[in-house]
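Note that this complex is displayed minus one protein chain, with the remaining chains in position.
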Amino acid sequence: MTLLEFMPFIVLIPLIASGIVALLPGRNLPWLVTLLAATASAVIAAVVLPAAISEPALSYPFGNWPPPFGIEYRVDAANAFVALLVSGMAAITLLWAPKSVASEIHGRLGTFYALFLLALAGLLGITLTGDAFNVFVFLEISSLATYTLIAYGKDRRALLAAFRYLIMGTVGATFLLIGIAFLYMVTGTLNMADLAERLPELRDNNAVRAALAFIIVGMGLKLALLPLHLWLPNAYAYAPNFVTVFLAGTATKVALYVMLRFIFTVFSPDYSFVVLPLSTVLMVLAVAGMFAGSWVAMFQIHLKRMLAYSSIAQVGYMVLGVSLATATGLTAAFLHLFNHALIKTALFMAIGCVMYRTGSAKLDDLRGLGRQMPWTLTAFALAGLSIIGVPTTAGFISKWYLVLASIEAGAWWLVVLVLITSLMAVYYIWRVIEAAWFSERPAGAAPVPEAPLALLVPTWLVVALNFYFGLDTRLTVGASMAAADALLGSGAGLP
Amino acid sequence: MIDNGILRVISRFLIPFILLVGLYIQFHGEYSPGGGFQAGVVFAAGWILYVLIYGLERGLNVISLNAMYVLSAVGVLLYAFTGLAGVLLGGKYLDFTPFSANPHTAQQTGIIIVEFGVGLTVATVAMLLFTMFARRRGEWLEALEEEDEGSE
Partner (left out) sequence: MTVLGFFNYWVVVILMMIGFYCVIARGNMVKKIMGLNLFQTSVFILFVSAGKIVGGATPIVREGVEVYSNPLPHVIVLTAIVVGVAITAVGLALTVRIQEAYGTIEDDHLGDDIDDEED
């Protein structure tokens, strides 16, 4: 028995732990167990990743029922990478959690952390499962937990944000279910590998086309792709800081992964991109998202909303990489998926530190704070460099690959667009830095102490990771390439 | 509604049958259509009928809010640890074959335990949902009354 045998426990540990945590009394014990569970699943994910890269695909049949009759977890480089990202970010975010949660949520925390673990287990389950319907179930598990977590926000607008997210998210998930229903009706199977085998014969079937469209729209909603992004800014802005940090690093990434899994593995790229004009559709939406997201972010006065709009722009970068439909483009998408999680987590953590001390995320309340909370705002500035894409940061690496992929595809104009949106990022990050360091503290404002170490250390850890992965790209680029290969499949013909 | 004689008599007659049907669906689940979810909901429906007739307080005397909360988590854990037992005995997760030499018996044992966990969770969660909404309404009405008194 090696740790590899415990592959499904990446999901099962948080799932089982959520049941236990729900019963734990007090405020510290639930957190501790949650941290242990998330760390354990991150460790298993870290063991599984190298194995998944070197071997074709690991499969785990639940209840020993062989697929396609039973549900299997099927792990290749692509989902092992995403699983490691999600569980790793969850563990790091949890390190940051206690102080922030203590200031925002009252009473016993068992239920809160149980919901967090459910959300985590749902996200990991979506990633690992090899069964199309199972994706829907785990999607709803994580979504339901997420709605409730958002509603924990102190502001009453959190309730409205959660409700609107619930409506839109459910419509999106139901769209996914309709797509899966169509696939099931024409093929009679729900196993993804099985679907991939049977679909090529059904190229001209309208139900298959409709299925792809429904799945793309459904996942686009969860991914906050441009015209479907409306739920995201308010949900991020009014959720408790800890929840925002976690969601910003993981939720949209997993939705992107599901979309990729369906586009590439289930439908095969030459169906999605050659028979159907998916490439054009995604590219237009991605570019529109990059611009609209950055543009709106430039004028936000609420910092969490600003970062949320920036997230919509960053989703645009990822989808742009996908829409190129080349190995390099996919590598860039996976790289940005990973790097953006690091960047956004660091930025939201820094804002969370500010909110912990001042209780406000308004740009005006940040004025002159740079000298009073130097460590926090330096962390914000450094993470900001990463989102702009300054060399030696993680953000640079992913943009570099995106530019490479664009040039490779002969689309020079995309390079220009990426540069312009990066400049827009410079602007919205600079506004914060200007307010923090180059404005005077309003007269009569009480002095603000530096954020406590319990918050600063994890924040700086993520900032350091940003720079580490900006310099040492072996893990990220290697894994992203393997992930792209895994999705494209061996010898799959590309346009 | 306890004052209405017809309701009281009929519900007193019905509730045991509803609970019995719930248990029947629960324990017959592996032979015939049914199982934990349906059984749990039917069982909870019996309790909810009781609450509708006799009021929430007497309903909570039967099973307290904390007990519901704990049992709902226990049901999930029962399911999860039955699955784990399969791993510990050398099979896969949720693999029931190691439970017994006879594969038929093994599957049945596993399914019955797992479905019992499901039934427990579903029943208590359905009760919890009902209680939560019912209690809110009570608090809401009380708050309204206080407001009225304050304004007068």
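First chain written, first letter: the chains are A and B, and each begins at residue 1.
Here is the rule we use: a residue touches a chain if its C-beta (ideal position, glycine included) is under 8 Å from a C-beta of that chain, and two chains touch if they have at least 3 such contacts.
All values derive from a computational prediction rather than experimental measurement.
Asker: Just name the one of A:Tyr184, A:Trp295 or A:Trp375 that touches the chain not displayed here.
Answerer: The missing chain is touched by A:Tyr184.
Asker: Which of A:Ala38, A:Ala162 or A:Val208 sits in contact with the chain that's absent?
Answerer: A:Ala162
Asker: Provide the residue numbers of subunit A that touch the chain removed from this figure.
Answerer: 133, 136-137, 140, 144, 147-148, 151, 155-157, 159-163, 166-167, 170-171, 174, 177-178, 181, 184-185, 190, 233-234, 305, 360, 362
Asker: I need the residue numbers on subunit B that touch the omitted chain, in ascending order.
Answerer: 32-33, 37, 129, 132-133, 136, 140
We take it that only the chains that are shown with their structure count from here on.
Asker: Where the CA atoms of subunit A average out and where those of subunit B average out, how many Å apart are those spots?
Answerer: 36
Asker: Could you list, by residue number, the parts of subunit A that touch subunit B in their complex?
Answerer: Those in contact with subunit B are residues 8, 12, 15-16, 19-20, 22-23, 60-64, 114.
Asker: In the complex of these two chains, what residues of subunit B are touching subunit A?
Answerer: 69-70, 73, 76-77, 80-81, 83-84, 86, 91-97
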